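Left out: one protein chain. Kept in place: all the others.
Going in written order, the chains are labelled A and B, and every chain counts its residues from 1.
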Amino acid sequence: MDGITGAFGWLTDPTHWQGADGIPTRFVEHVELAGLAILVALLIAVPIGLYTGHTGRGGALAVNVAGIGRAIPSYALLLVFFPILGFGLLTPLLALVLLSIPPILANTHVGLRGVDRETVDAARGMGMRESQVLTRVELPAAMPVMVAGLRTAAVAAVATATLAALIAGGGFGRYIVDGFALQDQSMLVAGAILVAVLAVITERGLTLAERRVVSPGIRLARDPDGERADDAV
Amino acid sequence: MIKPEWIADNLGVIAGALIDHLVLTVLAVWCGLMISLTAALLIRRLGFLRGPVTATFGILYTIPSLALFAFLVPFTGLTLVTAEIGLIGYTLLILTRNILAGLDGIPAEIRESADGMGYGRRQRLLAVDLPLALPVIFTGLRIATVTTVGLVMVTAVIGEGGLGQLMLRGFNRQFPTMIYVGFVLIIVVALVLDVLLQLAERLLTPWARRAT
Partner (left out) sequence: MRTFRRAALGATIVALLVSACTSGGSSPSATTAATAAPTAAASAVASPSTAASPASAAPTGSIASQLTLGGPPECPQRPFCVLGLKDTYGVEFKLFLPLDAGGPLSLSAIKSGLVDVGLLFSSDPSIQVNNLVALEDDKHLQKADNLVPVVRNDLLAKAPGLPDLINPFMAKLTQEALTDLNKQVTVDGKDSKSVAAAWLAANGLTTGGTSGAGIKVKVGSTNFYEQEILGEIFAQVLEANGFTVERKFQLGNREVVFPALQKGDIDILAEYAATALEYVNKGAGEATGDAAETVTKLNTRLAPLKLTALAFAPATDQNAFVVTKATADKYKLQKVSDLANPAP
């Protein structure tokens, strides 16, 4: 278990907090990759999920696509994309986007479909336009489920961004891959701790966000951890 | 890009990798299920365990897979054991959480009527509690299985990996056919296992079908 005590020594060594392979640089690389992937995934998955959720059309397709997406391992995607796209952010970014779309898409769709139909009809009866029904009624009600999907995706993206190091990428995965190659358990465990801490912070942060977006009127009605929503796929 | 003749010449190699992948996956999910069932039943008996056990499994789940497999190598070597420890570890959170959710979700009236009918504790568990919890358990089982199929791929870095090793070998010698064959088969394995589990769930919960 030298690796675990060694890791704290490694993490507290000031030389590891500077330079091109220092923790701050690797942190920025890691967050840049995972963050960009989530952003792109949101831009793709939310509009599709809103459409299928609002209209009810193509819902099965959306959920199935999401299910297949979950079956594709990210490491496999890296090996497939690298020979085509080569070095750079694009290869791991694409792999992470494909990883992040399923939970966001599924939860957006399920969240919207879960909105009480009578409420939606009442809104229409009040003379709201379809866009108003979507933005004023459906979205606020679906928001917690959607954020739960975002949370699942973000935690997975943070954890999986580690694999980018296997194809010469940066991020905290570098410490894990190099620590393994050098058989330096301290560096390896330090890398694992950094990834885990970042994942937990992401988790907690988005759980807080999830609580905040619950509209007060429906706060009582839902499962506080949103875990059921995660498993909805 | 893809050379069909390689596939024809190497069906044995491909089948070997496929079987390795299936064995790694099934062994991990089965062991994970047994451990999770034990853990969940213990938690139901000894409530104070719930926090510590789920927290432990949760921490295990946050360790990046690449790091866990690499970390274990000096202790358990480049072996199946190393791969399985990691793979089993990652199934525990999902499985335990869903088994508990399934058991917790059984209405008190049903338990009481089972007690009233003279069921013993073990009898009630096998005849009433577990069957009623099956749909939620199966949801967890399906997620755990599909996730494990993907994670097996990562064990290629420690010389296991099943189809993942086929992909990595193709990658290292720049032979795309091996990469694509491995890729397609991994997805097929995940989807087939998922469908099989859905079928198993239907067979095991006939009442659910009648209800709908």
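We adopt the following convention: contacts are C-beta pairs under 8 Å (C-beta built on N, C-alpha and C of every residue); 3 or more make two chains touch, one makes a residue touch a chain.
Quick caveat, the model's predicted, so the values are computed rather than measured.
Checked against the full complex, the one of A:Val177, A:Ala192 or A:Leu206 touching the unshown chain is A:Val177. The chain not shown here is touched by just one of B:Arg45, B:Arg122 or B:Arg173, and that residue is B:Arg173.
Residues 3, 6, 9-10, 13, 73-74, 77-79, 156-159, 161, 165, 168-169, 171-175, 177 of chain B touch the missing chain (whole complex, contact as defined above). Where chain A meets the omitted chain, the residues involved are 6, 9-10, 13, 15-16, 18-22, 26, 29, 32-33, 36, 39-40, 43-44, 47, 82-83, 86-90, 93, 165, 167-171, 174, 177-184, 186-187.
The rule is simple: only the chains that are shown with their structure count from here on.
Listed in rising order, the residues of chain B touching chain A in the complex are 59, 62-68, 70-71, 73-74, 97-98, 101, 139-140, 143, 146-147, 149-151, 153-154, 156-157, 164, 167-168, 170-171, 174, 176, 179-180, 182-183, 186-187, 190-191, 194. Across the complex, chain B is touched by residues 3, 67-68, 70-76, 79-80, 82-83, 159, 162-163, 166, 173, 176-177, 179-180, 183, 185, 188-189, 191-192, 195-196, 199-200, 227-228, 231 of chain A.
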